[in-house]
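Missing here is one protein chain; the remaining ones are kept as they sit in the complex.
First chain written, first letter: the chains are A and B, and each begins at residue 1.
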Amino acid sequence: MSAVKSGRALVLLMALALLFLSAGSLEARESAWQDWDYVWKVITLQSYNARLVILSTSLLGIASGLVGTFLLLRKRSLMGDALSHATYPGIGMAFLVMLLLGGEGKWLPGLLLGAATTGLLGVLMVLAIRNTTRLKDDAAMGIVMGVSFGLGVALMKMVSDLPQADAAGLNSFIYGTAATMILGDFLLILVVTIGAALASLFLLKEFAILCFDESFAASQGWPTFFLDLAMLGLVTAVTVVGLQAVGLVLIIAFLIIPPTAARFWTHDLRGMLGLAAMVGGVSGWIGSSLSALFADLPTGAVIVLVAATIFLVSMLFGPARGVVPRSWRQARLRRKVGRQHLLRAAYEILEGQQPDVAEPIRNLPIALDSLLTHRSWSAQQINRLLRTARTEDHLEEAEPGQVRLSEAGFGEAARVTRNHRLWELYLIHYADIAPSHVDRDADLVEHVLDAEVVNQLETELQDRPSSLEVPPSPHFIDQRAES
Amino acid sequence: MNWSSLDTWTVAIGAICAVACALPGCFLVLRRMSMMGDAISHAVLPGLAVAFLITHSRVTVAMFVGAVCMGLLTAIFTQWISKFGKVDRGAAMGIVFTSLFALGLILIRQSAKHVDLDPSCVLYGSLEYCVLDMVRMGALEVPRAALSTGAVMLVNLLLCALLFKELRISSFDPALATTMGINANLMHYLLMAIVAVTTVAAFEAVGSIIVIAMLIVPPATALLLTNRLPFVLILSAVIGIASAFLGHLGALTVPPLFDLGGTVSSGMMAVAAGLLFCLAWLLSPQQGLLVRWFGRDFGYGEESQDFPEETV
Partner (left out) sequence: MKSFVDNRHAPADGRPEHPDNLPLAIHDLTVAYHRKPVIWDIELNIPEGKLVGVVGPNGAGKSTLLKACQDLVPKTSGEVQIYGAPYKSRRSLVGYVPQRESVDWDFPVSALDVVAMGTYGRLGWFRRVGKAQKRVAMDALARVGIEHLASRQISHLSGGQQQRVFLARALAQDARLYFMDEPFAAVDAATEQAIVTLLKELNQVGKTCLVVHHDLSSVTRYFDWLVLLNMRVVASGPTEEVFTRENLQKTYGGKLSLLDDVADRLRHVSS
């Protein structure tokens, strides 16, 4: 399947990229690998330098995973992108305001507050543009993003010429300062993470209903606008705090990648939240550990690549919706369908060969050719089906060019044909479908019928046989070839 | 205020960039793919880094090739993830471009010894320095950036003129387009390639991030003012040029008002575009806010007309 092939190609590409990277850094710092002690110390948080960074980024991952899940379900994933760009002018403005008020200007909480304010304003602008013009979400986000970032860049330049400004410090918001984090940063992240966790706990059903069915939520009386605002406020908080740590572009990744990865593993909203938090936390842990161990690996970038790898693995192998499990399930269904078709074809041929309809069908050998023409199989396909049937003991030894059902096979064939005929009858009685079209529809659905449904069918058709009888096919079976 | 020939060139380069961006930008907005512009402008970074590693020079054909490759890869990966993973398209875009950008950052940092490519230059551009980098063309001295962006602008103009009806129908109804023999997929990737090339051409002048403003804001403004697609294209180009002029003017006049130092023209150009958008948003004769609130119109805009078309 092309999807699996391109998936393999992609994994190969990523492996090559990682190899290239590690080659480069190994050149620079061979000592890291030999020093397993050091590696262990870093990973288990015993190295003070690394500890703060690793913990902070992991917590940030958890917070982004939680909040990002709701954003994803609301189909507003890129709002994080618009928001993070919109925070930029706020930093410059806050700096100016604080200077004017006589302060030093680089007080972090003040800067963050400024960032959050313009960020939220930007989001409100997006909603306003979307609601009052013909422009859609994406255009509104693009407008807010481009203009506010332009404003931010212009402001920053104006500000950077001031004696109090340290351009590098203010500009750290683009790339993050993970490597030079202090306790204050960590505490801020901790607070935001706790906030996100509490919100996910107490507002779970409110957010869920908002994301799933907005008009139903509105009709129940939920204030959808304010719920939206609360959700976006959370996103703002996480974004602003994360900007500091991992930089502008990469906080976006943190909001999008963990929830999308989590979706492949579960069908349950609560499960998805938990997994997203876990993926975010693990990415943060591994990413910043790697960054601490090797030289020249910017923390944020490594974390994103780790998360992206986890996403790739999830997309390919996640049991709920992964590409590989899905194609495997489809292949299994196809095999089951083929098996049942073979048995039914055999049974119908036997029916046709029976001269007297009143007598029970006898299990005789049938010619291979008649099977071939009954359902327009190719020789290759039918050989494959016959092989499978043999392994299931549905066939017995027969002369060359002939096929003979075993006792078990015969019983199974009768059962399969019966279900098929019941379903056809049901469709005709209840769905007014012209009889000649029935076989197609019946084919698709019958293979997923289970015993319970068959019982229901029998009841509804007032058919309670004492022995296994097969109602005759409601449409003519062409013995030479099926149309 | 002193206005020199350098200023004129600054405005000229800005205007050329704006026009070059506005044309593909119209179709991005119509296809609801505005964020793809942002995605591509971030995702080109690894392509540029690799191209630089190989050729060791800043602006070459290799750069453009690298950019086009990354642009196409972004579109392909986004499509793939969205289709086979059944992921929301915006999220798929986000995953792809952030991963590629991260890859680019790492590549650049790792090979910092060999690469003199400052990521912030990629992001912000340096319009002021561009005008100083002159090249002789006959009797004239022209900034090199003007030539490269000018070339891209002409190519975009040509493509939009030649492929107008194909672009229009594949933006409006891709399924129909394909049945009529205009491969919608091909048009999609062509548009992505154009955006990638335009991004790289413009990044030196205005930076890849401001490019988003140029790609989206003038077309969006034009869409608020007219219903006919040819006018949307023309109007967005005009608005782009106006933004470039007003932006540079603002960059020269605004900071002295607040006793602050000089500022980046490209940023102010984006702000100017935003102000023009707000004007249109308020005052548009058919869709503006004032008309909505005070005019004879009485209603909600939930089901507004999607696509500007004379005939469908």
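Here are a few things to note about the model shown:
Everything below uses one rule, namely that a residue touches a chain if its C-beta (ideal position, glycine included) is under 8 Å from a C-beta of that chain, and two chains touch if they have at least 3 such contacts.
Small disclaimer: the values here were computed from a predicted structure and weren't measured.
Among the residues A:185, A:206, A:228 or A:296, only A:206 touches the chain that is left out of the figure.
Interface note for the absent chain: among A:99, A:124, A:162 or A:269, the touching residue is A:269.
The set of chain A residues touching the chain not shown comprises 73, 75, 202-206, 208-209, 211-213, 215-222, 263, 266-269, 271-272, 430-432, 452.
Assume only the chains that are shown with their structure count from here on.
Rounded to a whole number, the gap between the C-alpha centres of chain A and chain B is 30 angstrom.
Residues of chain B that touch chain A in their complex: 29, 32-35, 37-38, 42, 77, 80-81, 84-88, 90-95, 98-99, 101-103, 105-107, 109-112, 119-120, 123-124, 207, 209-210, 212-217, 220, 223-224, 251, 255, 258, 260-264, 266-271, 273-274, 277, 281, 287, 289, 292, 301, 304-306. Taken in their complex, chain A has these residues touching chain B: 3, 6, 10, 17, 21, 24-25, 72, 75-78, 80-81, 85, 129, 131-139, 141-143, 145-155, 157-162, 171, 174-175, 249-250, 252-253, 255-257, 259-260, 263-264, 296-298, 300-302, 304-305, 308, 311, 315, 321, 323.
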